[in-house]
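Supplied in structure tokens, the structure appears directly below.
With one protein chain removed, the remaining protein chains of the complex are shown where they sit.
Letters are used for the chains, namely A and B, taken in the order the chains are written, and counting of residues starts over at 1 for each.
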Amino acid sequence: MVAGRLKRVAAVAANTFRETVRERVLYNLVFFAILMTLSGLLLGELSIRQDEKIIKNLGLASMDIFGTLIAVFIGVGLVSKEIERRSLYPLLAKPLSREEFLLGKFVGLGFTLLVNVGVMTVGLYLTLVATGRGIDWSLLKAIYAILLSLLLTVALALLFSTMTSSTLAAVFTVCTVVAGRFSDVVRNMRDVSQAVPEWLVRLVYLVVPNFLNFDIKDHVIYGDPIGGGLLARLTIYAASYAFVVLGLAMLRFRSRDLT
Amino acid sequence: MSGLPHPVPVETSHLTKAFPAGFLGRRRVAALNDLSLEVRPGEAFGYLGPNGSGKTTTLKILMGLVSPDSGAARILGKPIADPSWRHRVGYLPEHPYFYDYLSPAEYLDYVGRLFGLPASVRRERSQRLIGLVGLERSSHVPMRRFSKGMSQRVGLAQALMNEPELVILDEPMSGLDPIGRRLVRDIILDLKAQGRTILFSTHILPDAETLCDRVGLLRSGRLLKVGRLDEILTQDARVEVLLSGGDAAVFASPALGVRSSQQIGERRRLEVEEKSLMPVLQAATASGARILSVTHVRESLEDYFFRQMGESAPDSSWLPGD
Partner (left out) sequence: MNRLLPYAFLGFVPLVPLVQGSLDRDFGQLAAQSNRLYLQTGEQVRWFCPGFEGVMAGIYWLRAVQYYGSERAFGSGTSYQNLAPLIEITNALDPRLELAYRYGALFLAEPWPNGPGKPQAGVEVLERGIRNLPEAWRIRWDLGSLYYFFLHDHEKAAAVLLRGAKIQGAPFWLESLAASMLGKGGDRATARQVWKTQYDNAPEDAIRDNALHHMQLLDALDEVDALNAAAGKFAERSGRSPRSAQELVGSGLVARVPTDPPGVAFDYDSRTGRFAIAKISKFWRPRYDQ
């Protein structure tokens, strides 16, 4: 029974991946390639250590931004578009539960992002090697953290997708992700306004997904020690939060009438 | 619920559903009201009614897409929530939309995977079904390019991918040209011959007439009538006469007992009360017409429905033909 369930989730995931490929999502890699090439060529002017850092930062930041854009804008359509166009209906008539459908969509888009980030990683390393720098394996830590944050973003997009139309879901997801990147501002709100009670600040801080956690680009580029323990904790945070969000999405989706 | 020993393919009991409407969804619009019906094994059941009468809502409740406010339904003896019956049922939704970027072969393969069919079975069946619905030449073309009729055929194919015992079709003929309609009709007849049960909704009455064993008539969410066609339609003694030529003004008159008269190309079709048959035929031949055929007809489903509709408040959206 479990095998059947997994096979169905895999079928949905594979189809979702196929959809992103055929809908040309991966073309963003072309822009990335152009960006990397330009930066590799033009930054030779600056001092040796500076341009290496800039290329790395640019590469990682692009992965983050492009990945987030994909996660949000494809993610919010995963469910709402299927409902709007009714392509969902014949599928749910099959022995495919709504939960399996959601999970399959999540895994499918997650895999797309994995491929996207993977290709960008290769591109970044190629650029670094082509411009005469060495291979810095520690970048993979920052890339891993970015991947975690993208998966969390997909989960959020999926949740909003089950609740409302694609457009509104995109707005909500973007707001949540941006708020998440200002988590430190939230946490230190009392420095600016003592009027806000401590418990409220703490609550908002914990509820808003802390995307700042995953931004270890600078630490990695400047060689700060990032241990396996930290990465493990980041993984647990991302996984836990994503599970909760997916659980909520499932509950919301389950009770929705598909008229 | 029913007295039959064998699990009934479809049975509903007092289904009620109202949808929120209006500003902030405050108002409730009743879609179904206390609907109880059953579909018997091996029959073709025509679920008929004007637009907005609740046919699609009923089918969606059966497929678990919509949940009823009250009442219950069972498919193949199991509750809707039980996933096991889905392996034995096929469904074609209204206005089906499939994925633009997939070809019919790919879509059927996907559907097959959701049923857990092994690859060889998927391949064989999808080929056969694509052939069955007449899409062999487009089997690898992305469905983006498909017309409504072609999508409809894909819809039928995917509904049959698991060789279901029970087939539920929402407006199976919609969007199809006469060839397509004939195709679907033949497929349905074939399924019936194989012992499968078919429940389909339509508002193309002539099709229902030829295909169904029993029909259910729905209006404003209530089931007006259910029964075998030959029980519902009165055997109004009438005869259809096909002839050509002659002077219609002479013989095609109500005074003679001619109920309706239509010119179809070179031919004229008359519906005549049985008792007036001989005088009409005589008048026709006298005016030089050539009699082509004479057949007994019963009241058409169309007439029946207009009769039913006319008895209560007028309901606008009725399409008699196509």
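Here is the rule we go by: a residue touches a chain if its C-beta (ideal position, glycine included) is under 8 Å from a C-beta of that chain, and two chains touch if they have at least 3 such contacts.
Everything numeric in this text was worked out from a predicted model, so none of it was measured.
For the chain excluded from display, the touched partners among the shown chains of the whole complex are A.
Shown as candidates are A:Ile55, A:Val107, A:Ala169 or A:Leu234; the residue that touches the absent chain is A:Leu234. Within the entire complex, the positions of subunit A that touch the omitted partner chain are 1, 97, 99-100, 182, 184-185, 188, 191-192, 206, 210, 213, 218-219, 222, 224-226, 229-230, 233-234, 236-237, 239-241, 243-244, 246-248, 250-251, 254.
The rule we apply is simple: only the chains that are shown with their structure count from here on.
In whole angstrom, the spacing between the mean C-alpha positions of subunit A and subunit B is 47.
Residues 4, 7-8, 11-12, 15, 18-19, 22-23, 85-87, 89-97, 255, 257-259 of subunit A are the ones that touch subunit B when the two sit in their complex.
Residues of subunit B touching subunit A in their complex: 19, 57, 60, 63-67, 83-84, 86-87, 89-93, 95-99, 101-102, 110-111, 113-116, 155, 158-159, 162.
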